[in-house]
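Once you've had a glance at the structure underneath, I'll fire off some questions.
Of the protein chains in this complex, one is absent; all others appear in place.
This part shows chain A:
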Amino acid sequence: MRNLKTFIEDFGWPRIIIFFFLIFLFIMAPFVRVRLDASISDVLNRFGQNAIMVLAMVPMIQSGCGLNFGLALGIVSGLLGATLSLQFQLHGILGFLGAIALAAPFALVLGWFYAKLLNKVKGEEMTIAMYVGFSFIMFMCIMWLILPYNNPTMVWGYAGKGLRTTITVEGYWLKILNNFLAIRIGQFFVFPTGLLLFVGLFAFLMWLFLRSKTGTAMTAVGSNPDFARASGVDVDKMRTISIIISTFLGAVGIIVYEQSFGFIQLYTAPSPMVFPAVAAILIGGASINKASMVNVLVGTILFQGLLTMTPSVINSLLQTDMSEVIRIIVSNGMILYALTRKIKVSK
């Protein structure tokens, strides 16, 4: 009984509630004629799509910069990489890897400036980050129009310039990861092996990084910057590294998302990507200064599971479209919950 209690405390009520709600949705599914195999396939797919953006939260949380509300910077870098890869007519796996490679320098530079800024506003990172993200998205709205792209699949048909809001990656690198070694069972179930392997690879690299000397220093900076400084660690440098890594992972994350989703979404599309990533890692049990790979995996599965299952199951049950409402309540509610926990961090 005692074990159960400590387990619940460790795991946290929000996770348990969401977990059981998810189970309930799966149980209900067959009754409203939603196919279970298709649902599971969907959840796996969406988990893979989003996991790397959730993973992008980890380095900044560990280094004490809080939740990366400025993930939009990474996402925009990824969009730049993706659109450039299309512009250069890169196809297949080359196109996908090319997109990541082309995004990297943008992530590096943007991340570096972003870090400069966040190092000036220690203690208020999250608020500032949010505004940085939003205003940068707006800035890019102008840039998408005036940048000299000319691949006909990407630009507005009537003007011959300016990028479209939605660009398909079909014919370039659509589902390049999803289809890699994919296992098909029956008509509805697909196991996206390549996608999950790719996510697994990044999670493993992050795990290795956090156990390296630099990763250890970064964690110490997040835990107590004064201690780290007294031990000869350059606090600002560690924070900068974490922010650059986070921005880069944001870029990789959105490219992975696009190859699975099928479209590059520009203009204001990046803004609604940020909160779900933040909410997912919090649902996974991360606090605003401690996060682990388990938090990423559990959080993404629970959150994306919820997003996948509610439209089909709840909508069929209630005959109304509730999914968006639930998504917003859960993600914002979770962020709110986590921020109120901030006080518990011992100093």
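Please note the rule applied: contacts are C-beta pairs under 8 Å (C-beta built on N, C-alpha and C of every residue); 3 or more make two chains touch, one makes a residue touch a chain; residues count from 1.
As a convention for this text, contacts and distances are computed from a predicted model.
Its UniProt record calls the unshown chain "Monosaccharide-transporting ATPase", which is the correct pick from "4Fe-4S binding protein", "Monosaccharide-transporting ATPase", "Anti-anti-sigma factor" or "Sarcosine oxidase subunit beta". For the chain left out of this panel, the touching residue among A:Glu124, A:Glu170 or A:Asp226 is A:Asp226.
Interface note: of A:Asn179, A:Thr193, A:Thr216 or A:Ser316, the residue touching the hidden chain in the full complex is A:Thr216. Remark: the residues of chain A touching the chain excluded from display are 208, 211-213, 216-217, 219-220, 223-224, 226-227, 229-234, 290, 345-347.
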